[in-house]
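For this depiction, one protein chain was excluded, whereas all remaining protein chains were kept in their positions.
Just so it is clear, A, B and C label the chains in written order, and each chain counts residues from 1 on its own.
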Amino acid sequence: MPIKSGKQYIERIDRQNINIRYKGELIQGPLSKHPAFQGIIQTQAELYDMQGEESYIEQMTYPSPDTGERVGLSFLPPRNAEDLQKRRLMMELWAKRHNGFLGRSPDYMNTAIMSLYTAADILEEHNPKYADNLRAYYRYCRDHDITLSHAFIQPYACKMSGQQDAAEDTIAAKVVEINDQGMIMTGAFMMATQGATCEEMLVFPSPSPTLFHDVNPTAFAFAVPNDLPGMTFICRESYGAASSYDYPLSARYEEMDVLVIFDHVLVPHDRIFYYGDEAYAGRLFGESRFHTHIAHQIATRYIAKTEFMLGLLESLADEQNVGLEPHMIANVSRIIAYLETFKALRLASELGASRDTFGYFVPSAGPLIASSMLFPQFYPEMVEMIQLLGSSGLIMIPSEMDFHSDSGPYLNQYLKGSTTEAWDRIALFRLAWELGAGSFGGRQTQFERFFFGNAQTVAYRMYNQFEQHEQLRNRIQDFIAKNNTSSQLDGLEDQA
Amino acid sequence: MPIKSGKQYIERIDRQNINIRYKGELIQGPLSKHPAFQGIIQTQAELYDMQGEESYIEQMTYPSPDTGERVGLSFLPPRNAEDLQKRRLMMELWAKRHNGFLGRSPDYMNTAIMSLYTAADILEEHNPKYADNLRAYYRYCRDHDITLSHAFIQPYACKMSGQQDAAEDTIAAKVVEINDQGMIMTGAFMMATQGATCEEMLVFPSPSPTLFHDVNPTAFAFAVPNDLPGMTFICRESYGAASSYDYPLSARYEEMDVLVIFDHVLVPHDRIFYYGDEAYAGRLFGESRFHTHIAHQIATRYIAKTEFMLGLLESLADEQNVGLEPHMIANVSRIIAYLETFKALRLASELGASRDTFGYFVPSAGPLIASSMLFPQFYPEMVEMIQLLGSSGLIMIPSEMDFHSDSGPYLNQYLKGSTTEAWDRIALFRLAWELGAGSFGGRQTQFERFFFGNAQTVAYRMYNQFEQHEQLRNRIQDFIAKNNTSSQLDGLEDQA
Amino acid sequence: MPIKSGKQYIERIDRQNINIRYKGELIQGPLSKHPAFQGIIQTQAELYDMQGEESYIEQMTYPSPDTGERVGLSFLPPRNAEDLQKRRLMMELWAKRHNGFLGRSPDYMNTAIMSLYTAADILEEHNPKYADNLRAYYRYCRDHDITLSHAFIQPYACKMSGQQDAAEDTIAAKVVEINDQGMIMTGAFMMATQGATCEEMLVFPSPSPTLFHDVNPTAFAFAVPNDLPGMTFICRESYGAASSYDYPLSARYEEMDVLVIFDHVLVPHDRIFYYGDEAYAGRLFGESRFHTHIAHQIATRYIAKTEFMLGLLESLADEQNVGLEPHMIANVSRIIAYLETFKALRLASELGASRDTFGYFVPSAGPLIASSMLFPQFYPEMVEMIQLLGSSGLIMIPSEMDFHSDSGPYLNQYLKGSTTEAWDRIALFRLAWELGAGSFGGRQTQFERFFFGNAQTVAYRMYNQFEQHEQLRNRIQDFIAKNNTSSQLDGLEDQA
Partner (left out) sequence: MPIKSGKQYIERIDRQNINIRYKGELIQGPLSKHPAFQGIIQTQAELYDMQGEESYIEQMTYPSPDTGERVGLSFLPPRNAEDLQKRRLMMELWAKRHNGFLGRSPDYMNTAIMSLYTAADILEEHNPKYADNLRAYYRYCRDHDITLSHAFIQPYACKMSGQQDAAEDTIAAKVVEINDQGMIMTGAFMMATQGATCEEMLVFPSPSPTLFHDVNPTAFAFAVPNDLPGMTFICRESYGAASSYDYPLSARYEEMDVLVIFDHVLVPHDRIFYYGDEAYAGRLFGESRFHTHIAHQIATRYIAKTEFMLGLLESLADEQNVGLEPHMIANVSRIIAYLETFKALRLASELGASRDTFGYFVPSAGPLIASSMLFPQFYPEMVEMIQLLGSSGLIMIPSEMDFHSDSGPYLNQYLKGSTTEAWDRIALFRLAWELGAGSFGGRQTQFERFFFGNAQTVAYRMYNQFEQHEQLRNRIQDFIAKNNTSSQLDGLEDQA
C-alpha cells in the first residue's frame, strides 16, 4: 500500500478507537468532526492529497525499494547529494503549504524514523532481533504511509523520580514485566504533539541510570498503534474554534498536544527497538544523526514561516499606510536578512554534507545548529514587530458573528481601511492577533523557543561539534608569539 | 449618596438597560451573571466594598465638601503634599488588591475627572455654562461614586476621514444637530476598556481640524449614562471563562474592551463640557495636568504588578528547584531593581510636586513620564522571564475538569512537583500560562505597551517637559571653551 | 590643620618621595609636572580649592569635633537626615565640577574611611588597640584632609595561590613578620586607581582562608603613606597627553591606575586596623555599611555623568542638524528617563535611611544597589548612542597641531559646521571620540561596568538584601488558593 490520500488519512484516524479526553470528557464520535481537531486533520489531509497530485507526485514520492509502489520522499534515506536535494524539495512543498506552522507535518516523523533506521546496524550486537524490528518498522511506515507521533519527554516528577532511583517505586516510565507476548510498560509522557491525530506513536524516553539492575527497566524504545488497551490521551485545551475567520491560524494549524499515559500497556515483541541497556539510547540518537536529519527538515520549515511573517508584516504595514516609513523598511529588511540567512545555512548544510559510517549522506551539522540557535531568538523578534505594528488594533477586534449580526453595518462603516473593506481589514488584524497576542501565538513562541531543547542545550551541541577550537586558539598564540620586541625597533623609535 | 458598596455597584450595572452585543448577540439578563463579565464585576465589587470597611474607610475616603458624607479619596483634588500622599495610599490599597491588573480600576477615571475639574476655570471664557457643567458633573460622580469609563480613540478610518475634511461627509465623530434638548452626536470609539461595566462614559475625542466652519462639529466633550438611545456596545471576544482554576487571571481581571457606536445620540445640554472650538481639547488636557495626575495612579499600579510578577517568577523557580541558580538570581534581582526604580520615581514625583495655576498640587511630571517609558519596555521583559522559565510547562497543562474526571488519579500521580501536589503545581503553571502565553497575557502586554500612546509619543512628552536642554548643552560648550592650548603647556611638553 | 588648598595638595604630592615607574622608567621630578599626571593633579587641586571658596565653604565643610577647624563634609558620619542631605549636596558640587568622570574624587575615599570608622567598635573585642588605631586614623585623615587611595584587589595568580594554601609559599599578600616596630608585609595589588596622586593608601585585601594557622597571615588591614621603603608603583600607560584640545577628557580626568608592590614593607603598629582573624574582613565591610555609604557617593557621580552625556549627545546632534529627528528625540528622552531614575533612586535611599547598630544614619540599600545595577548597563548604551551619532566623524579628526600648521587654512575652510567654526566643531568631535572610541573612553566603560564587582556579584547583593521574597511568594500562593471551583459556578456555566 503506497502513499495515502487525505481521505484515507481521515478514515484511519476516525477508525481508531482511542481513549482520548478533552476537558475531562471522553471524546466520542469521529475525531475529524471534533472542533478541536477538525482543522488540523483537514490540513494534514490536504498535505497527503498533495503527494498524489499529478503535478507533485514526481517530486514528492519515489518507488518503494520493496514494493515498487510510490512512497513518500521524506522516507528516503539519502545516499548522495541528489537525494538530499530531492528531500529538501519535497519538504519545501509541504512547508509552503502549511506556512511553516506545523511542527509535526508528516515529513518530520518520517525523517525521524528514517534516521533511526539508518543506524539499525548498531543494534545487531545488542540483539539482532531488535535491529530487524527497527528495519521492519521503518519499512512498514514507509510502505503504508503511517502518520507517526513521538513521546520522548516525561513529566518533571517522573524524571526526578527516575534520577533518584530507577527501581520498583519509581514513577519514571519503565517496563514492569516481560512475557510471551511482549513487554508490559507503564509511564507518562508530556507533549506528544499531534499525538491524537496520528496513527502510531514512537516511544523513546531518556533512560534513568541504574546501578542496581543488570537490565535497566527504564531503557527502551518501541512503537505502537494509538489505541492499545491501557493508553490514555489527555488534551490541553484548544486555543481556537471552527471559524477560520476568527481564528485563521488555529482553525487550520492547531496541533493538539497531549499527555499520554501508558498503564500496563502490552508492547508486542516485534515492536521493541531496544531494551535494557541504556547505552543504546544515546548511540541510536547519535549515530543515526537524528538531530541533523531532523534539523534539515526544520530549517525548511523556518524558511516558510519566516516568509509568512514577512508577508504579514508588510500587509499590516500597508493596511496602515506605513509600509515605506524608515522603521518599517528597517524591520522588513531585517526579516529579509534572516530569510537569506536561513536559506544560506540550509544550502551550506547540503553542500557540506558527508557520508556517515553506514554510507548515508548526512547534511553538515554546523550550519543547521546555527539555524536552530538563531531562529528561536529571531522568531520572537518578528512577533514583537507584529505586536508593535498592530498596536491596539490587536485588541479591539470584532468577530465573524458580529459582522453577520445587526452590528454589521456599523462595522462596515467604521472599521474599514483606507482602501479595504472592514471585513478584510479585520481578517488581517485577527490573523495578526492570533500570532501576536492570542493563545495560539503564545504556544508557537514557546514551541519555537524550546523545539530543540533550551538555549543552553543547543549551545553545547554547537560547541561540541565545532572542530576548530584548537586551531583558532593556536592562531592567537602564533600571532602573539610573532610580536616583535623593542630592541628590533631601536632605529625606528628615535624618529617617533 | 456616599461611597457605594459592591452590592450597589452590581445592582446599578445590572439595572442598566444597555445595548450590548457579544459575538453578534444581544446580551440579555444581568451582566453580572454573564461569564464574560461576572469575574471583573465581582472584582470591582470587592474594591468598592473595601472602601467602606472599617479598617480602610479612613484611608480610602474623605468627607464630601458638599454633603459631608464620605466619598472616595481618589476624587480628592490635591492641595498639598499630604493630599498627594493620601491619594497614593488609597490607590496603593486598591492596586495591591487587584495586583495591578486593572488598567481601569475606579481610581483611574476618578482621577481623570478630578483632573479635568481642576481646570474648569479655563472654560469660563469659552462658555461659563460649560465650566459649570464640568464642575457639577465632577461633584455628581464624586458624591454618587459613579463608575466611569472613557472613549477617546476613534477607529482608523474615522481619524483619516476627519483629517481630510471635517465636513458633512466625514465618518469622524461629530455633532450633527443642536436642538433644545441638547446636541445630537454620531460616531464610533475604539477600546473603551470596561465600557460596559461602568455606569457612565466620558467622551472626549481629539477633534479634527477644520478650515471651513466657524464651529467645529468634531470638537466637543461630554459625559452620558451608558444606556441612552442610539448607543451600541460591541465586545471583543472574552479570553477566559468562569473557572478561576483554569483562568486565574481572566476569571478575575478580564476588563472587556468595547467598540462604542453613537448613532444620533442626544446629549443633554448640562452634560456638555465644551463644544465647537478645537483649542479647548488641548487646553483642557494640558492645563488640567491630566497625564500627570493619571500617571501618578498608574505608577502605583506598576508597582503592584511588578510585585506580582516577582512573586510569580520566584514561585515558578522554586517549583522547579532552580530558585538559587545564578541566572535566576540575576533575573530576580533585575526585577527588584526595577521595583525600587518605580517606587523611587513615584516618590520623587511627590516630593517634586508643585502648585499649578489653579492652586492644585501636581506631582512632578519628569519622574512619572520616566516611569511610563520604562514600564512598557520592562513589562515584556518580565513576561519573557516567565516564558523562558516556564518552558514547555506553559503548554501541556490539563484543566480543572481533567482533575475531576477519570484522569484525575493519573494527573495526581504524574504531574506532582517535588514537594507539591499536582493540583497546586498545575494551578501555578496555569497562572504562568495565562500571563506568558495565553490571550489574556497577550492583551496585557499590548495594553501596557500602548497605555500612554506609542513609545515615540511618550518620548516627545518627555523631551518637551525637560527644562535643562539648554543648560546641559552650555555645560559642554563651557567645557570645550576651557580647553587649554598647547602653548600654555610648552613647559610641560618638554618632559613628555 | 583643616581642609587643604589645591596648592597644598600639589605640594604634598610633589614632596613625596615615591618609587613610581612609568613605561619602565623611574619618574624623576615633581609628579605634578609629568604629562601623565599633571591634568588629574590640576583637576583635584581645583576640587580642593573649591572647598575653601567663600561661596562653597559652608556647604562643603563642617567644624571638626576635635579641632573646631573646618574639615571636609564628606568625612561627616551621618547621624540624621539632615547630615545625609548635607553630604549629598557636598558630593554633588564636586561631581558636577568633574562631570562624574573621577571615580576617585576625594569624597569617595573620605566616605570609605568614614564608613569603616563608624564600625570601629566591633574591633574592641578583637583588640582595643586596633579600634583605637582606626578611629585615630580616621581623625587624622579628616583633620589633615588626607588624600587617600585604596588597594583591595590582588592579581589573579595571588588570589589563586592564596586559595590553595595560605602558608609560606603563597604569593598572596601576607604578613611575613611581626616585630617591635610593626608588621612586615609583602604582596601585590592591582588597580589602585589614583594610587600615585594620593598621599596615603588604605590596604584591605580579602583574606585567604587558612586551616593551618591560628593567626591567618593574609588577614589584615592597614594604611600607610605612599613612600615607605619597599613600595613600588607601576603605572599603566597614559591614554592622553597635555593638550586638552586633543584629549579634552584625559587631559583633565585621567586617573592613573597603578600596580602596587609591597616588598617587605614595615607597617607601624599604630596603622594596623585588624590582623590575623579573617572574620573581621567581612564584618568591617558589612557592619560599617561600606557599600551603602559608598553607593550614595557613586549615585551622585552617576547623575553628573549622565548629565554630561546628555549634553554631549544633544550638542553633537545639533552640530549635525539632526537634533529634532525622531530617533534623536527617542535617544535623548531615554537618557532623561534614566537621569530621572538615578535622581529618584538617590532620593529614595535618603528618605528610606535608617539608623544602624552604632547609631549612624545609613541610606536605604535597595535603591542604591538598583542604581549600581542599572548604570553599568545604561552607560555603555549612552556611549553607543554617541558612537552611532558620531559615525565616521569620530575617526578622521585632525589635532590641535594641525590647526596651528600650514594645514590650518584648509581645515578652517573644509571642516567647519553649518554655523560653527572648524576649530569648535572638531573640539566637539574630539570630545566625542575620546568618550566613544578612544582609550580613555574604553577604560571608562570597563570601569563603570565593574565598579562594584561584576554583574552577578551585584545581583547577589540585591537579592540578599531584599526582604520581601517570602511575602511576595505568599501573595501568589494566596492568590491561587482563592481560585474558585467550577462547582460554585454551575449556575453561570449554563449561560456561557
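What we mean here is this: a residue touches a chain if its C-beta (ideal position, glycine included) is under 8 Å from a C-beta of that chain, and two chains touch if they have at least 3 such contacts.
In this text, all values refer to a predicted model and were calculated from it rather than measured experimentally.
Chemist: Relative to the complete complex, which of the depicted chains are touched by the chain excluded from display?
Modeler: Computed over the complete complex, the missing chain touches A, C.
Chemist: Can you say which of C:Q59, C:N127, C:Q387 or C:Q465 touches the chain missing from this structure?
Modeler: Of the candidates C:Q59, C:N127, C:Q387 or C:Q465, C:Q387 is in touch with the missing chain.
Chemist: Of the residues C:L134, C:L284 or C:L411, I need the one that contacts the missing chain.
Modeler: C:L411
Chemist: Give me the subunit A residues in contact with the hidden chain, please.
Modeler: 29, 33-35, 38, 99, 241-245, 248, 251, 307-308, 310-312, 314-315, 318, 326, 329-330, 332-334, 336-338, 340-341, 343-345, 347-348, 351, 366-367, 369-370, 373-374, 400-401, 404, 424, 427-428, 431, 455-456, 458-460, 462-463, 466, 468-469, 472-477, 479-480, 482-486, 489, 491-493, 495-496
Chemist: Contact with the hidden chain only, please: which subunit C residues?
Modeler: Those residues of subunit C that touch the unshown chain are 21, 23-25, 153, 155-158, 160, 171, 188, 190-191, 232, 234, 236-237, 239, 246, 257-259, 261, 263, 320, 380, 384, 387-388, 390-407, 410-411, 413-418, 433, 436-439, 441-443, 445-447, 449-450, 454.
Convention: only the chains that are shown with their structure count from here on.
Chemist: Which chains sit in contact with both members of the pair subunit B and subunit C?
Modeler: Neighbours common to subunit B and subunit C are absent.
Chemist: What is the distance, in whole Å, between the centres of subunit A and subunit B, each centre taken as the mean of its C-alpha atoms?
Modeler: One centre to the other, that is 40 Å.
Chemist: What is the distance, in whole Å, between the centres of subunit A and subunit C, each centre taken as the mean of its C-alpha atoms?
Modeler: Each chain reduced to its C-alpha mean, subunit A and subunit C end up 52 Å apart.
Chemist: Mind pulling the subunit C residues that touch 2 or more other chains?
Modeler: none
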